[in-house]
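A single protein chain has been removed from this complex, and every other one stays in its place.
By letter and in written order, the chains are A, B and C; residue numbering begins at 1 in each of them.
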């Protein structure tokens, strides 16, 4: 825990709208040439919950694994990480935490994955 | 997406150290009197990944469901959310995003769950 | 660019992602090889996004199993014995064999078959027509994908329509002309499978983020369903009843748009009670036109004639405007001195809807009446509101009445061609690259007489009016009967009936065994190709030029690389077309492209430089309010392009075809209601074809990044049902009925109701290289679905609502080669 001198990067995930389309998964595999059958930088979890009103609720959640390097090479070139660029539902935003704060969706939970 | 006037609350999760002890789950059920068999505010996902070095890697991840209200009543009374207070591994920190930024762990990914 | 990487922009369309295309992409090329593909951020369609299938292109392009040389069969049909030949030799053999068939039996004895349309449509038509055969076949029973919906809307409203996500407008959602719908009904469609009928699936997510609330109609809890304001968990095959229930509520509560009803529908037309048909001018006026209709004019208190040609009333009274009655009982004098009792179309329509009370509809559909009422009100009161329907709409025999009922919903609520509603859609600039039902492009039979032999054309009305294909079930019958003429050859291009598009695949196996000459064109060896005499290796979208005008925008596909000896479908077919037709119109393929896009005022080169183009304001291929502005009809009059110029609550063409002209629900052929006898042994509703985001029908099982995400054929089973049948999650089980059986991996999940199972489709096992048919019958759910259950208009098939049972396998009944699959998945 320290005040970092470098900017604090994060990935804001508006997971409420994650449809589970798996684009991020393959975008990452392509970008980093991860083989199939091997762990890539992101995978999508599907959670099914029963809400108190009896409705089933599906939540898809991109999970950034140990392999995720936040596409450091792309970011250095001024590009977005591959998953962010291609996310079909546009739920991923990469950037510095201070900038991302402004993008936090109202009235629903979201996740800021932090690079640390 | 808007500039909120109220503070932006979040839950910083240093999930690298989540042991899967289920304390948060039961703490939440007790606090909110959620019945067993019904969705509570948090559950712990266990993910097992194979890293490139062949090692299996277990990640436990508290997931805050639609039922989580960030213990609004406790927070109003100046208390921490029940899960934060009881987390055996002390991986949860609740607060305003600006404050939490200072607590971001170095050199490992963490999650900021944002109330929105 | 850095590292000598060249970035080339193009547009996806088919082989590769496999889909209906439209996404702008940037191909990263190094030394002529694709090293990466990304979404084109400037492209208005996908705005930089790209799906898993497109992103896996590097694994597709250079896949070790791609067909790279023409092959000639040297073994038996269905055996894996082929030898490589040159393109010249392949073309020579094809020319010789097909010329022989043409000489001996006529060109119509050769069928030109495709899988789902995509970019193959124009080129297969081009070849068939150059050869002289009208028999272009979409190989699915009842042609039950997309064409039926288009034909139905052509019948009822003249033009097709789709939900509006501002895809016609520069700046998309930010364009001030646009309105975000308050409500959208998602009718049988699951977004993670990405893109429906030439629309970008995630546009709906864009809209949800902007506030659109969803009503989801689906028997299965899709992600959409769980995010919807109302999820109507419908029993498969009862959609028409639900739509009628919606109409019931909307009519009862007078939630319809009176203005649209009055100005643009056939509501006031008189219907004869003696025969249930429309009263026509010819019935009441000697020499009157059969195409003109009769209303009761409240101003003159007598009948008035709707002049279809002039698109106005011929009032008997000169003074005063015709004010047709929408409701009432009228006695009209008809020729021959008879009086007939008449009512209005609107009264009849309402009377029919009245039978579908929410309570009645609940009994039929399993959807709680209360939810029907709430959802119908919410849809009707939202302005604008739109409906998006998926392929389950086509996949029922009574598809046209169903479309009719749904179309009446958007029409009567005033959501037709309004911003954010369901808008009429045409090929951009009316440049028809692919002649969908109702459309006409530059690729035509030279002589319309040749069309007379088209199989099914005379049997089924829509096939004579809109649909330029043969009726598939009828073709199969004719192959066996030889009546009225023999079928001898099959051109089978990107089409794999044994694994996906063919219902009752064992029947298809017989078909492929029976034909005398089969040419297969594809990118990988498939089970069906093993029956071909000649196999030609085709190209992905990155290896070819093309044009796409499926709705908007008008786009070029640009060749960015070449792979071995593979050739684009269009080039293959162009080459052969020239051989078969000495008068073939075009010299070079690009000349044809120029012709296709000529209505845009650009040639191929110009368009290619722009990349894409949207039709300008005021163009008939751009919304909105075109029926009010007179932009739809060739005569420039306000109104629609139906035969009578109105939205037809009573379909005149259906009357002509001796089919029910008003919408209704009819129980499909194989449900627990229609066949309680079968339901005794097969108590579960079998729904098929849940889409996977990583597969397009039978494709991509051999692409490692994709296969690993959805490795096995899955049947979804409710936990209660699984328990009752002693079936565990993850277990290989048997799904079977009177037609046959197939093996699936059980996915036990609450997302399906206890009374239904949902089976994946399109499965074969490219990794099973030792089996000539790649074990394609093992997990092929079509083994349980019969052909020949198309509706009365030749359309639709019961693909989403059969009957089955599930059970644990007997010992040794299950065959599964997991090692091969794992090898397949890895790279």
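Details
Assume contacts are C-beta pairs under 8 Å (C-beta built on N, C-alpha and C of every residue); 3 or more make two chains touch, one makes a residue touch a chain.
Note that the structure is predicted; figures quoted are calculated from it, not measured.
In the full assembly, the chain not pictured is in contact with B, C, by the touch criterion defined above. Panel shows subunit C; residues 723, 728-731, 818 of it touch the chain omitted from the view. In the full complex, subunit B makes contact with the omitted chain through residues 17, 19-23, 25-27, 29-31, 35-38, 48, 50, 55-58, 60, 82, 85-90.
Convention: only the chains that are shown with their structure count from here on.
With centres taken as mean Cα positions, subunit C sits 34 Å from subunit A.
Distance between chain centres (mean CA atoms), subunit B to subunit C: 46 Å. Centroid to centroid, with C-alpha atoms defining each point, subunit A and subunit B lie 17 Å apart. Counting partners per residue, subunit B has no residue that reaches two or more other chains. Counting partner chains per residue, subunit C shows two or more touched chains at no residue at all.
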